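Left out: one protein chain. Kept in place: all the others.
The chains carry the letters A and B, assigned in the order they are written, with residues numbered from 1 in each.
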Amino acid sequence: MINNMPMIAVGALFVIGLYGVLFKRNIIKIAIAVSVVESSTNLFLIVLGYRTGGSIPVYTLAGDFKKMVLPTPQALTLTAIVIGLATTALLLTLIMLLYKHYETLDVYEIRRLRG
Amino acid sequence: MSWQVHLPALVLSVPLLGAFVALLMVKPILRNLWFTFILVATTVLAFLLWRRVGISGTMVYVMGGEKWNLTLPSGMALPIRIIMEVDAFGAFMILTGSLATLASGLFSIRFLDRVHDGNKFVALFFLLFTGMLGLEATGDLFNFFVFLEIASVASFGLIAFWRDSPEAVEASFKYAVLSIFVALLFLIGVGILYGIYGTLNMAAVAKNMQVGFLEKVALVLFITSMAMKCGAVPLHMWEPDAYGQAPAGVSCFLVVVGQASLYGMFRIAFSVYGQAFQGSVLAWIIIVFGLLSMFIGVIMAVIQKEAKRLMAYHCISQTGYMLMGIGLGLLALSSPQAMSEYGFTAMKGGIFHIINNAMYKGLLFLTAGSLFYATGTTELDKLGGISRNMPYTTMMFAVAAAAIAGLPPFNGFVSKLLIYESSFVVHPFLAVVAMVTSILTLASFVKVFQSGFLGPSREELASTREVPLTMIVGMSVLCLMILGLSLMPNWALSNLIEPAARDLVNQASYIQAVMGSGL
Partner (left out) sequence: MKPLSIVVRTICNIFAWFVAIFGAYVIIHGHLSPGGGFQGGAIVATFIALLLVAHGGKRFFEWVKMDIFTAFEGLGLITFVGIGFLGLSTTFLYNFLALKGGLFGSPVTIGPNAGILNSSGTIALANMAVGLEVVGGLSTIIIFMFLGMRYVMEGGKEGSEDDK
């Protein structure tokens, strides 16, 4: 059970994020929910690479080690974080522009495009 | 060993360099020359890549390796570096995408004069180009995700490029939320496969693939995200908004970017899972996606009153044809008899439809853009009688509309005929839906042609002029491609389409190109 805790956290974060994306009306909350889903993905990748008792996968800093955690998922996570930064910044910019045009943050009122 | 072995890397890095240098351009004229130069250079590289893949078979390229084809360094059981892998299907997609991009880029040059910050437009345009080509050239699952995000971020920026228009920002926001979310689903799928097989290379995963529960979960995530990115029907809501609100040259470009996601779906279904996935569930899911997209897309298109939104709905319905054609091929994958009976014909139809759709749908978006450039509106109610003032645009619209509706001498007819023939063998209902869709497509384009171009000329549109030369050049690239494909369908089928279909079906050669035969 205790070894599965990180995976349960991944699932919980994902569900919270999904709930936010689907049911929240405020677009800033939607952007936050997208970031939460992103965190759950990053946590998932990190947990994949963890080996119990493993040390940091850098020779210079590892010191005396028996085994290392996997470096590839960490590299993937770093890339995903960088991408996440770009997308979050873009989402916030779009929200600023939407607020200027519509003067509201409610998704139910931001719908000129339909049909 | 010539310089041509570096083509898979060059075709990605040249537009990337183009994007970054464009940021520093001071004079608009210099920037426009640079824009044209990089566009033409990348298209030439894509053509050379296609030629070389046709001559020497699937190409692999190891990024940063000691040798370009050293996929497995000695003692390694799995590839460790990022590997580009281009087979005939990938090369075909790269060529199609580059041609459509060339046209939309040439069309956009005059558009750049009207915007405040053209350098950023050029940079985003080339980033989107790199993202699209990367999706089609990569052989690595995580790299695929990265290119997916490069393409997404660039397209959010381009869709919202008219940031003073509320609708454009709204469309971009909707697309952004959905697209980021499904890209994360894709990443979770990649993580699952990495956790099981310990590698990210598609060929290496495919070699060890044994489909269990977790692999099925990953497959569902992959198919969902790719279906959303290409705009298949239950997940299509963003597409009419985004395509309708983007600048016209960008809409033409987004069509081929959507097809790159389609490519990703087929690559995963055929090359990563392929023979290991027993049963026909996946194939039927893709076929049902196709049926729904075809029918609902065209029904929604008939009732639209705005030209670009109408065309965007048609884009959904045309995506349905490709999904159905290649889905039928997937259905026949495990039995050679079914493959020769209907599967291969359907694949040829689906793949031929990809290049046809890129050409005529792109041309339609460009004509809509030149209508907007000349008259300032694309509302069909406000247009009318401009065929005398804009003869070239009218002619090209007529060619493209005839091709998309599948009228006999044009290329749309050939690919649709192949799909009708093969789907009729599986079940007549599929062929009926495809034909009804084709008829409704014709009906809605007759409506556009009649109310937009023909009819009595209006006073407020009397001073309309033909669009500038570079726009006409951009449109005629696509128009010539349509006429060429229409006049020589047999040449296109045997040289362009069949190698692509053969390589897509042949999972063993895709694996062997990376993993070698020794293992």
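One rule holds in what follows: a contact is a pair of C-beta atoms (placed from the backbone, for glycine too) under 8 Å apart; a residue touches a chain by one contact, two chains touch by 3 or more.
These figures come from a predicted structure and were not determined experimentally.
Undergrad: Determine which one of B:47, B:68 or B:449 touches the chain that has been left out.
TA: The missing chain is touched by B:68.
Undergrad: Since one chain isn't shown, list which residues of chain A touch it in the complete complex.
TA: Considering the whole complex, chain A reaches the absent chain at 56, 58-64, 78, 82, 85, 89, 92-93, 96-97, 99-100.
Undergrad: Pick out the residues on chain B that sit against the missing chain.
TA: 6, 9-10, 13, 16-17, 19-21, 23-24, 61-68
Keep in mind that, in the parts below, only the chains that are shown with their structure count from here on.
Undergrad: Could you pull out which chain A residues touch chain B in their complex?
TA: 21, 27, 30-31, 34, 37-38, 41, 44-45, 48, 72-73, 76, 79-80, 83, 86-87, 90-91, 94-95, 97-98, 101-102, 110-113, 115
Undergrad: What does chain B use to touch chain A in their complex?
TA: 142, 146, 149, 152-153, 156-157, 160, 163, 166-167, 169-174, 176-177, 180-181, 184, 187-188, 190-191, 194-195, 200, 240-241, 244-245, 300, 303-304
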